[in-house]
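A single protein chain has been omitted; all remaining protein chains appear in their positions.
The chains carry the letters A and B, assigned in the order they are written, with residues numbered from 1 in each.
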Amino acid sequence: MEFARQVFVIAAKDLRAELRTKEAINASAAFALVILLLFSFAFDLDPDTNREIASGLLWLVFAFAGTLLLNRSFARELPNDCLDALVAAPLPASALFLGKSLANYVLLLAIELLSLVVFGIFYNVRWTVQFGELMVVLALGTWALTIMGTIFSALTVNIRLREVMLPILIYPFLVPALMGAIQLTLGLMAGKPIGPDTASWLPMLIGFDVIYTAVSVFLVEQILVG
Amino acid sequence: MSAVAVDGVWKYYGDFPALRDIRLEAAAGSCLALIGRNGAGKTTLLRIIAGFSRPGKGEVRILGNAPRETATRRSIGFIGHGIAVYDELSALENLTLYAKLYGLADPRRTALEWLEHTGLERVRDGLVREFSRGMRQRLAVARAFLHNPSVLLLDEPFTALDDRAIAVLQRLLREGLAQGKTIVMSTHQLREALELATHVALLNRGQVAFEGACTPEMAADPGLVYARYGEG
Partner (left out) sequence: MRDKIIYLLGAVSILLLARNIYLISGLPGEEAQGAIFKIIFFHVPLAITALTCASVSCVASILFLVKKDFRYDAVAVSVTEVGLAFLAGNLITGSIWARIIWGVWWAWDVRLTSALVCWLLYASYLMIRHAVEEPTQRARLAAVVSIFAFIDVPIVYFSIRLFRTQHPGPVFFSSEGSFPHDWSMILMWNLFAMFMLGAVFTMIRLRQEETQRELDSLRRVAHAF
């Protein structure tokens, strides 16, 4: 399908450009590691506490380091006025948006997996016990982060103070999604599968993803073309 | 039906009218030179024609359709102030990307052809950030032309080009005109533009102060239009 092909062309372009320079991904990974390090100093941790705070800590790390990466998403089109050429090209703004989201998704997941590995080592927590379910939650929660970050990156691309505006905008909107992801991951960190009461967060997270993806796809043309 | 028709276009920034009741037409195969002082509205008008922003009132029709329609976008080639190619990608990768975005049949071959047309075939795998300014501009020209657009919209295309790039661009524009392409270009470089132009329009304070055919008089003395129809 033409639409899908265009989405992949954009995603491939973003991934190729990013992997060549590695600017955003290096900054994001470094930031994630630094936060993990700082937290180990900030609180007096023992194995039990580690498992309890693991979920919250990890998702906050993902959100903060992720914002660094997501900010670059549309900002990378500004030098040389590349954004003009993309808007002028015969592809729907939604294809441009989804292509960028896809590329961001892949990069964010890479950072998160790296953070998980480092976290497991530094904090001595075995997170691989419920690996399958953890990956599902990671996939859903990261998509929420990606979609909000990419759409707000598009919104703030032409604004001065762009780097400051994106975090200010994105975190209040993410509260429900982060809450859901953290609750779902809580038990998983302790090695327990998702229980029936926690499972009620799954539809909420999926609903968040679906609703905001739909609204973003619908409004992205308005955002990019005045 | 003219190739480019601007019909009663107004553009507001808040309540301030940057463009007031613009009516212009460019027939197929003609070259319209948009001239005017800084702040007259040339870039604003060109960007509206290209579909980057919407007019407050009035409409633009390119080949009879709205600029934002997908089919119309395929027929437009735009060169703005920036070169619109990626520094981190190579010349070939850049052109292949745009060829794919425009849905061309053999993207890589088209990209290679256009690298030859613009004299960049020897640096095809070089990253754009290592190019000289003239090379970057020639690549921008290749990008704008490679999907064979029937309408070319150029915003001050000759500004800051070196002589080799100017020669390439003028050659491509002349060939395009001969093939029946329509060109609308805004410019300060009156001499280079008026050599190619078949029509001239002078914008002053957001309004069309003069519109008409480009006479040999004008081509010989570029300041003539300003003196006769502009203000001071």
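As a working rule, a contact is a pair of C-beta atoms (placed from the backbone, for glycine too) under 8 Å apart; a residue touches a chain by one contact, two chains touch by 3 or more.
Note that the structure is predicted; figures quoted are calculated from it, not measured.
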| Partner chains on view for the chain not depicted | A, B
| task | May I ask which residue of A:Ala4, A:Leu19, A:Val117 or A:Ile159 touches the chain that does not appear here? | result | A:Ile159
| Hey, which of B:Gly8, B:Gly39, B:Gly64 or B:Gly223 is the one touching the hidden chain? | B:Gly39
| said: For review purposes, identify every residue of chain A that touches the missing chain, sorted by number. | reply: 151, 155-156, 158-161, 165, 168-169, 171-173, 175-176, 179-180, 183, 197-198, 200-201, 204, 207-208, 211-212, 215, 219, 222-223, 226
| message | Tell me which stretches of chain B touch the chain missing from the display. | response | 12-16, 39, 54, 56, 205
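As a convention for this text, only the chains that are shown with their structure count from here on.
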| field | chain B contact footprint on chain A (complex, rising order) | value | 2, 6, 9, 13, 16-17, 20-21, 79-82, 84-92, 225-226
| field | chain B residues within the chain A interface of the complex | value | 50-54, 68, 70-71, 73-74, 76, 78, 80-89, 93, 97-98, 100-103, 143
